[in-house]
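Dropping the structure in here first, questions after.
Of the protein chains in this complex, all but one are displayed in their positions.
Presenting chain A:
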Amino acid sequence: FQQNRCNEYSPGNVLVSVNPPLLEISGSCPCVLPNKDTLVLCLDVGFSMSNSATGQEPPFQQAKKVIQKFVQRQVFAENKDELGLVLFGSDNTKNNLAKDDQYQNISVHRHLMIPNFELLEEIQNDVQPGSQQADWLDALVVCMDLLQNETLGKKYERLNIVMLTDLNTPSSPDQLDIIIGNLKRAGITLQFFLPFPVDGGGSNPPHGGKALSREQQQGLEMTKKVMMSLDEEDVTGVCNPDLSVFKRVEKRPMAWPCTLTIGSSLSIKIVGYKAVCEERPRKSWSVVDAQTHQKDDIKRDVVYCLNDDEETEVQKDDTIQGYRYGSDIVPFSKVDQDQMKYKTDGKSFAVLGFTKQSMINRHQFVGTQVLKVFAPKDDEHAGVALSGLIRALDDLKMVAVVRYVYARNGNPQVGAAFPCIKEKYECLVYVQLPFMEDLRQYSFPSLENNKKYTPSEDQLSAVDSLIDSMMLVEEDGEKKDLFKVNHIPNPQYQRLFQCLHHRAVNPSVPLPPMDPWLTTALQRPLAVATRCQAPLETLKKKFPLKEVVKKKELKTSKELFGNSCLGTGRSTSLAELFGNG
């Protein structure tokens, strides 16, 4: 079975997991199909969960945090996943299977439902450690029963059970095989969160902690057996090192079917997908009345008025639109504009020609997205044809320059389609390129020919040592990258959800400070920060810097503008002057 290191439950502890993992780091999910999951959280609240070595958080508190963070994310993701909560080792008993002395101290705290803030509040206030104990295998059976009864006749993509326990209760292994069989049959996946590491056979004492009890060792063996027998596929699970990360709102990629054309007689069927694009939150803020908190109590009104002294109001219907043409404003009605505007006749991905990759400047990419272009899933002929183009371009180090139109009457773009060959797939990567009108050809004073700015050899070597000490990718061996931006969740949304959650549960309390993990994630890695100290000090000595005291108000326009537009003035080319640049 797969063992994943996870720093959350407790530092250095281990998440034992089968596919699919509880947490998915962005990008590791094999596909983003519309899915609806059902998950039962099974939390051990037995008395042993309250025990801990001095200075350590009791397993119960750790487990509770895991659950809180998870539910939080589910609430904000607003997907349709349903969630149940089963407590075992609880003082009360509340489950369908309880009979006589069977399945005692196991309580179904919440049936399958879409998680909400009430659940979060319940977990915060009502879920407390108990004084009893219960068999974790019994609890597992209760969870399976819950899943089976409450998903009857509904469609679910996945059924999951997550166990959070210290395995510190005697458990009878007689039914183990039957349970495994049932799990398999029902297609239920299982995950364990344990407050101790399991690598090294499980019998070694965890560093800094107590040695495992006999029950724990026995439990661990059983867990391993369950996981091993369930694990049929390759486990690709990745444990997100930090549970505080809100799961990103998954969007179903929209397919854009089109035809790639080269001249009039060569066509290849393609499908484009947005691959990279700035993700924005699904919800925006709405304005409400400060007293009633009602949206309907507020109305926003736009009025039009003439530019006279009385500010005479005019009706919207009495206005038309126009555009400035020099000193004149030319009335140009929407209707006329629509009639006269440039029109395109449909979607297009037409090759205009091919050019060397080196002719395309990376910094001149425009637009707000990157498309990946594949052949349709079920069309192997198109696949071969597109593969031919991709490989030819890759060999020749060239790109296709294409005209791209998203849909009829969409604005045409000119962009570059780069070949991209990966181990598992091939595609074209399309990026929009600028039009002449988009370019601003500013010139800047030379830095090379100016003696004042020319660094000495001494200074250059100081810069060299700084670069050496601040390399984020280690040259030797594995080439580990210490700072991968594409693995950092967008801090804006992490912070937003943290504050939203806080405010939802504590309406009248000021907003909390930023989560420390988030602050750390956005900083220079500690190793680098330490390493660069000395070179940085040298650099400071070699390069004197002096802040210029700002003059209060610059009086003449010459002063005001002369400084800020270095390199304009006489050097402005005529092209720039007349806007031809």
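By definition in this document, contacts are C-beta pairs under 8 Å (C-beta built on N, C-alpha and C of every residue); 3 or more make two chains touch, one makes a residue touch a chain; residues count from 1.
Note that in this section contacts and distances are computed from a predicted model.
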Protein name, per the UniProt record, of whichever chain is missing from view ("PAR6B protein", "DNA helicase", "Phosphatidylinositol glycan anchor biosynthesis class T" or "Mitotic spindle assembly checkpoint protein MAD2A"): "DNA helicase"
Which of A:97, A:179, A:230 or A:262 touches the chain that is not shown? A:262
Which candidate, A:45, A:85, A:139 or A:385, sits in contact with the chain we can't see? A:385
